[in-house]
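The structure appears right after this line, and notes come after that.
Certain chains of the assembly are absent from this excerpt, and the rest are unmoved.
Note that the chains are named A and B in the order they appear, and that numbering of residues resets to 1 at the start of each chain.
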């Protein structure tokens, strides 16, 4: 793993777009950055038309001056290649490199990301501008890291994409027999007899082939990765010692399996924008951070973008506010879970353009603002927390995340259109989070997939499961693991073909259960369970030939039949959930299982709304404690609070919205100090 | 009428797709079919790419083996032409035969039904593969029936379609004057001066011409019928004695007027998938069966597809469960109303493909399943009911169904977008069904349209009405018929032009009413009527110059004015409903009218939720009695119950969800047996 060059302590800053401002503003910017203790900014993300206003004519003197200014101000630079926004001249010259929708609509210039990443003209132009930047700035002292592109995730259905898809399929399946087998060509007369017949999933009369659609997403993940690698290699050749990364966008619609990308970046970097305004924003933040740590192989990573003072409620059509204390807690929550700092989109709010109202550290109102005050406060804090950068997070529980399962579950032929993979994982993660348990994320498609060291594992809706993963899970349980599996896990193989003989195919024997039929519930419906619990969204006609029913359906057509089961397997146990438990029921059940597994909360007995994460480096331990609630709480902790610079011990009060970062000391040293 | 060749008793089976499975599974399949007493399966529906993997290269040895195996197992075959799913090579070779949407989007391979049925290349290829099958299997002993294509209903807006549409219009209207007159060319400058100007209804700036749209649907119904007839003729030439059919799909979106198709099939066959999970699934089942019987000229027909254990709630996005007793009741309800058996989609659930979770007699779990047990139970039952196949159903009440009226009412220029023709008919049918009255369906566009023998007729929203139909209805009333007409009937002529002078134009004099204005209600609104009833969806400013108000509006701008009227006409009566009565009010009103008309319930005094249908053959009578409710009921019946093999008499109990099929005996024989 490599790090931003020449940086001490935690990274702090954001996307900086000097091309939008006159030079006089640059001077003010650097001055304000110093005031806010910003030490790192991302420059150039969408500057292509400024850097190369006409094909091959580069105009970079302004960028020279920007980098010099920043360097003089003590601010390091993540220099971005601008390839996520080709200039107008490119779009006009290369109409074949404009993207095409499934319906055959050719998209046109007017936004960002309007290109086909499989088009040779695009790839050539992207490599060229990256090469220019690499050559010009390879030795600039401000250069700390390269940032390739922005939020890879744009797909296309044009002939270039189709050709690349066919190449990818040939490599995956070898011959058409393999393809026909995997795609169930025998269904609806879809057997191919010549590669030329194979196409991307374009608009068609009725339901599309689910495996074709799934493979198309897998292909795009790999094709976009190839586009990234091309640029990375250019940059790496120029500056072997400067790390290269790209910022992952965490969104349902992105056809990117980041788990397979992480071996190609020097530092995993994510953009994270929670979408909830209630307590769930904090769960979303924790999960994103744990996921990033997982992609990074449990090592540090970087929060590359977040919003200083807004929460984007896209589904609700509203930009909601994020109060300064919340901005601070979210930033530190990322640091606690392994981020090397806190970066924002963006430094200064633009005057115009499509995102004129996006969040910024320097808002339209300017530096004389509550938001900039919060920016300055966070800079101070992060400076004081520099030592925690050495720590890492250890977890004994894990939850699975599999991009491809999420894609497969989106097929309209599924028994319910109301199942969202992200929601399924979020519900399980929420239950763990509310137990106070630190959780890793494991990605079955990652090269690094490994269950060693975990005592508890939750698999929510892990729809696609290879034999190898199923075997690994079974072996881990036999060796003493405590497994929790929810409905829709193990149902299909990686080709999205259902495993026969009863659900959940790949895990049926391990769990000792067999489901014969899915009986999804309509969105507003619930079903009573025994023990005062309720289920929703999903039900199954389940038998438990080799497991103990723990909860049963208490109403409806399944009344009296098993809903949640438990089986002892070797040294471990295997639990199955055939319905979505209510939130409290889910938490209580996982708390029981965690206790059985010996997985302890970080801060046992912490009140609701309190989040605690510990970082460790050798003998050094830092405990991050957040009070996300709206009333003060007391927690039982001790050490030096790096936030308030106080030494605390015992029942310590944290104000509503407050945070402490305690330098915990080993008992011996504590005792010494106490006398 | 012709019948599946060589079959005794009732048909039982489903769609069978051996091309999806290895040969070892075929052997298991036939064994399980025997176990379930399956005697008929539909083979080859989507097997085109397996049968003809490359243009003109036929691979049929596998199908030979399948048919031989089935024959050896005593299972007859409905052999399908696979033309609903052209192979990939076809789509690649004939891009002009791919369908085009109204917006000009050319659809591509990737699903099923992706062709333009007016494209010569498609028609040629379809005829060729049908010819091959006819030649090869004309003498196969398993062959019981031909099944052309699958669920005709796909339309296209390409130049082939436009040319065919113009030919159809020339035939319908003779010259452009006729077209301009019918299409109201004087509105919005739409008079055509050359046939070349006439096009299919493509995406346009604002509201489309309603008659153009209506005729386009009529055209497609005829064009698809022509495609069917071409294949049928090929098959009939090869096997003059083997019946030929195609399966009708019952869905709002299908531009097919099945009433006009039925003279071209040897056995009317329908696919039926109710979409409701409450008691309405049973009404939907009854109506579908009555409609099929109507299309079949009141003679037997065949339920070709139904779902063993699921109810597809597409609008709600959920596949709901269908319990075994309900599967049984639905199957027997079809048989009771004239189906020659019960066929399912599908025999065995596929491992992959777009419909991987559709229902099957052998589910993913395999034969060791509740669903297969139910399959076996139904096989037994149908075997025991073989004698009922001889019976036919007699009805003295009728309701109208007119596909074209449904299409016309979909125009966005109608006074309310909340009127669904299917819902209007369903509401009226529900009222009759809840009266316990057996009902025929009459289709005004059918060659066989005839009101002779009916004592009661309900016309719900029969928007388009020719003079001939209006005259026939009037004559029938004068001769003693009891007519019930709802709003939106008779308003327009077959060109969708409004009949002037007041609504409901064609029936105004017959009903003795005149409406001046439509005042539709918003979806959630209701209006109070006299007699404690309520109306919804629709109101009219109505006068009754020559009729008696029976109910009046009791609130709103129409308070005090007639809502429901009655007029004595010759020996009959004519009722008018200007609003949608609440369900109970509708039932009570129709019950009164039925009583006046001398139309008796099949089982007078039957409790709610009990459905009864009688089949008769000479002196033999079979009474099917269903308890769709959730509690046991008692009914007053007598005879031998073929389901339980008990002789019953008097107050007989039927368990919740239960069914009896009584061989009723003439009183004389009953008396003998009773002593």
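As a convention for this text, a contact is a pair of C-beta atoms (placed from the backbone, for glycine too) under 8 Å apart; a residue touches a chain by one contact, two chains touch by 3 or more.
The model shown is predicted, which means the values in this text are computed figures rather than measured ones.
Here 2 of the identical protein chains are placed; the entire complex in the file holds 3 of them.
The rule we apply is simple: only the chains that are shown with their structure count from here on.
Chain A and chain B have centres, each the mean of its CA atoms, that are 49 Å apart.
In the complex of the two chains, the chain B residues touching chain A come out as 17, 19-20, 46-50, 53-54, 82, 85-89, 91-92, 99, 105-114, 154, 309, 313, 316-321, 323, 349-358, 363-366, 369-371.
Every residue of chain A that touches chain B in the complex is listed here, in rising order: 103-104, 183-194, 196-199, 201-212, 411, 413-418, 495-498, 500-503, 514-523, 541, 557.
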